[in-house]
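For this depiction, one protein chain was excluded, whereas all remaining protein chains were kept in their positions.
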Amino acid sequence: MYTSVRLALKLVVAVVLFLSIVMPLTTLFLWSFAIKWYWPSPIPQELGTDYWLEALGLRRGLAIGAVSVTTALRYSIIIALITVIVTQLISIPASYALARYSVPYKPLLLFLFFMPQVFPLQPVYVNLMRLFYTYDLVGTIPGVVLAHMMPAMVFAIWINTATFKAIPPELEEAARASGAGALTTLLRITLPLAVPGLLASTVFVFLYSFDEFTGTFFIGLPYIQTLPMLLYSASGYNMQFASASAIVLLIISAAFMLLLERFLKAEYLGRIG
Amino acid sequence: MSLLELRRVTKRFGKVVAVSEVSLAVGKGEILSLLGPSGCGKSTTLRIIAGLTKPDSGSVIHEGRDITELPPEKRNFGMVFQNYALWPHMTVFDNVAFGLRMRGWARQDIARRVKEVLELVKLSGMESRYPTQLSGGQQQRVALARALAPSPSVLLMDEPLSNLDAKLREELRHELRSILRSLRITTIYVTHDQAEAMALSDKIAVMNAGRIVQTGTPAEIYREPADPFVATFIGESIAVPGSLLSVNGSLGLIRLPNGVQLKARISKASPPSKEALLVLRPEAVSLGEGENSLKCRVSRETYMGERVEYRLECEGVELKLRSLDPVLSVGEEARVVIDPSRAIIVGR
Partner (left out) sequence: MLGSLLVLPALLVIVLLYLYPFGLAVWISFSGEDGFTLEHYQRVYEVYWEDVIFTFWTSFLSAVIAAVLGILIAAYLRLGADDPIKSFINQLYRIPIFLPMVVVAQMMRGFLAPHGTLNMALFNLGLSQPIEFFDWKGLVIGFVWKQAPFMALIILSGFLMVKDEHIEAARVAGASDLRVLTEILLPMTRNTVAIAFALAYASNVATFTLPYMLIGGAKPTAITVDIAHRVTFFGDWATANALGVVSFLLVSVFAVFYLREMVRRGVYER
C-alpha cells in the first residue's frame, strides 16, 4: 500500500516534469516544420521542410528575414574562435600567477574579477557602445570580440586558476631539482598537466561567445549578425525560420554543454547565454 | 521469544553476495556481536536491521512483526556509526535532542532527557559545544548519547571504537559495557576486533564471506570453534591439517603430515571427521617431556615486555611458545608438550 502510493506519486511528478520540460521544446520543433498551423489545432495542419531548406541556405527564401543561417553561423564561429584565442592568451598567465605567486592586493583583484559575474552587464555594454563609437569599433568583429572577451575572461580566469591550483607544486619543484629551467618546467610539466582544465575553459569561452546576446546586440548590430542575433531578428515576423535557427543554435550549444558538464562545476554551466 | 530476528536474509551488490541466508535471533536485553574480518557482510547485516539497506530476500522481524519494508525512521532503533556521523551544524545538545524532536517531545522533556543521557556518558556541561570542538572520544560519547536518548528498542553499533587509539579504545570499551549492562538495552554490535566482542557481548555471531559461521557465547566461540575459520580467526592460533585416527570420548588422536600423532580435544561444535585440523593456541604449548610432546628447535625469539615469545620448528610444524622468562635461545633444541585439553581438533 505504502509503496504503491509512493510509486504513483512519483510517476505523476515525473510525468508533470516531463511535460513541462518537453512541451515547450516540442513546440519549437513543431514550429520549425510547420507550413500551416491554425488555432486551435494541437498540431500543425501541414508539415514540411521548406523553412529548414531556406534556413540552411539550400533554397532561396521569399519571406522577409529568411536569410540563410550559414552566414550567421560563420560569423558566430569566427568571433568565438578569435575570442577564445585572445581570452586564453590573457587569462592563462593571469591564472598561473593567481594560483602560484603572491600577487599584491589579491582580495581586491578577486573582487574585481568576480564583479562582472553578478552585476548586470547591460549598462556596461551600453557605455562600451558609446566608447566604441569613438574608435569605430561598433559593428566590427574586433568590437564584438572585445565585448565577448571581457566577461568570458573572468570565467576563464577562475577555471584556469583552479586548474593550476590542482597541480601539486612539488611536481614543478621536482622538475627544477632535476635540472630543468623555469621555462622547460612550464612547457614540459605544468602545461601538459593543465591541459584538461585549459581545454574546459576553452570550450567554455567558445560557447559563451557563441551564445552571447546582449553585448552583440549593442556592439555588433546591425552589421554583425551572429546566430543569436539572427534568431532574434527573425523572431518578430517569421516564426518558422526563427524556430529552425533556434534549433541549430540549440543543437550546437547542447553538444558543447554536454562536453563541459563533465569537467566543470555546476555554477559555471548556468552562466552561458 | 526473541526481540529481533533475521530470517534467511540475503543481499547482493551486483554480482557480489554481501549477505547470504543470514538468520539470527537476539533476545531482549541481550548484547550480540557480529564479528568478522572486513568485507564479511557484518556491516551490511547491521544496515539491513537498521532499514538503511533493503535485503533482496528474507525478512527482519521485530517483536513478532515483519519490519522488512519499514523505513528506518519508523523502526525506533538507535544507531552509532563508525565515523560518529555527528551533524556538524548542530551543538551537542541539538545532536542528542534530534531524535526526541523527531518524536514530537515537549521542550522541557527534551531538555531533561538530554541532560540525563549526557550525564550517563559523562559529558555534562558540553551541551553548547559543536562536534568539531570535541576530541574523538568525546564525539564517540555524543554519538552514543544521541543513539540512546529516545530510548530505542534496539541499539545498533557499527565499529564504534575503531577510530580511536588503542588506549582510549580499551577505556571506552569498559565504560560502554557498564552503560549497556546498566540500561539492559538490546544491542547489536559490529566489530572486527575479537577482544572487543569477547569483552562486551553475551553472544557472538562470527561471520565470514556473507554467512554466519557460528553463534555462541564468547567462551563457546573460543573453546568450541565450529570450523577452521572460527578456530583460526579467534585467538592467536596455529592450525595444522591432519587426519583423525580415533576418537576416545572428548579426545581424539590426530596424525600430522610429518607422521607425528598427537592427542587433542575435539570441538563440541564441530562433528569429528577424518579430515581434521589441529588448532594450537599458545596456551596449549609448554616446555616439557613425555607423552604428546614434540622435538623442537628455536628459530626466533621475540621479546614482548611481560613475556617472551619463541617461534619453534617442531618436526616440520611451526609453533609458538610463550614464556614469562627468557629460558631458551635461538638455535637451541627443546621439547614441548601439547596439552590435550587445550589443543583443539575441528573438522575440515
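Read from first to last, the chains carry the letters A and B; within each, the first residue is number 1.
Following the convention adopted for this analysis, a contact is a pair of C-beta atoms (placed from the backbone, for glycine too) under 8 Å apart; a residue touches a chain by one contact, two chains touch by 3 or more.
Quick caveat: nothing in here was measured; it's all calculated off a predicted structure.
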For a quick check of understanding: of A:28, A:77, A:141 or A:193, which residue touches the chain that isn't displayed? A:28
Identified contact with the non-displayed chain, of A:84, A:146 or A:203: A:146
For the chain that got dropped from the picture, name the residues of chain A it touches. 10-11, 14, 17-18, 20-21, 23-28, 30-31, 39-42, 90-91, 93-94, 96-104, 107, 109-131, 146-147, 149-150, 153-154, 157-159, 161-163, 165-166, 197, 200, 211, 213-214, 217-218, 228, 231-232, 235, 239, 242-243, 246, 249-250, 253-254, 257-258, 261, 263-267, 269-273
Suppose we count only contacts with the excluded chain; which residues of chain B make the list? 50-52, 71-79, 81, 83, 85-89, 98-99, 102-103, 146-147, 150, 156
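Note that only the chains that are shown with their structure count from here on.
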Per the C-alpha means, the centres of chain A and chain B lie apart by a whole-Å value of 58
